[in-house]
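Note that one protein chain of the assembly has been removed; the remaining protein chains are unaltered in position.
Let's look at chain A:
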Amino acid sequence: MTTTTKAMPAKGETILRLSQICKNFGAVSALTDIDLEVKAGEVVALVGDNGAGKSTLIKVLAGVHQPSSGTIDFMGRPASLDSPGKALELGIATVFQDLALCENLDVVANLFLGHEMSPWALDEVAMEVRAWTLLRELAARIPSVRQPIASLSGGQRQTVAIARSLLLDPKIIMLDEPTAALGVAQTAEVLNLIERVRDRGLGVIIISHNMEDVRAVADRIVVLRLGRNNGVFTPDASNQELVAAITGATENSVSRRMERKSVHAQEQTGSLT
């Protein structure tokens, strides 16, 4: 990783605090009274079913959507995230689910998009060297940084998107489903990467549907349900507890399925004896 130039917050210090965040799309309230806190050197996992509001929350923090009400404190000061540029400037980097890459540009251009070196006479050599170093550090397997994004596979694009978020030395990085498109080895690499980013003292917010991944890296698991907070768990919480919080009931399709399985198994063992 690069040496950080900006002053990093001390470990354990609260970087980001959301309180009472609401977001309405017309008559639909996508987020209602969301509270969230992220400390330096901490991985917070955001879990919830489809439509729970995870991606909306990420977009609010990235400056893509503006909250309808509520306050956001960044480094102890109230912040208004009214544009993606503002969020980046503050030090909130985001890897979006759709990656938000320009397919017609090459890897270097995408990594440095909006933050090119020497704007009046682009320094392609320096940018290419930086791109290679960054991708090397992520153990990325990208054959050439001069090919357009259109020719890369899903996993390679994911790596480019993550590399881009780290380019600006952010204080918080948010990853929306970072491992969904990745193979086994690359998933492990991304999880390693998340841990390394955390050890550098950054705050990490990760959205994932994969409970195994979440438990592997998260320090806290925040559950959203239908746009509301629905509990905070530690990674040693049982799967059942998590699923119950996510679906909103102890009696749910997952538990019913488990029950059916166990009954079935008992019947089988019973018939054997």
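Keep in mind that, in the parts below, a residue touches a chain if its C-beta (ideal position, glycine included) is under 8 Å from a C-beta of that chain, and two chains touch if they have at least 3 such contacts; residues count from 1.
In this section, contacts and distances are computed from a predicted model.
Taken from the listed names "Amino acid ABC transporter ATP-binding protein, PAAT family", "Xylose transport system permease protein XylH", "FAD-dependent oxidoreductase" or "Cytochrome P450", the protein name that UniProt assigns to the chain not shown is "Xylose transport system permease protein XylH". Touching the chain that is not shown, out of A:45, A:72 or A:88: A:88 (per the contact rule at the top).
Contact with the undisplayed chain is limited, among A:10, A:129, A:249 or A:263, to A:129.
By the touch criterion stated above, the residues of chain A touching the omitted chain are 62, 64, 83-85, 88-89, 94, 96, 99-105, 109, 113-116, 119-122, 124-126, 128-129, 132-133, 137-139, 141-146, 148-151, 185, 189, 192-193, 196.
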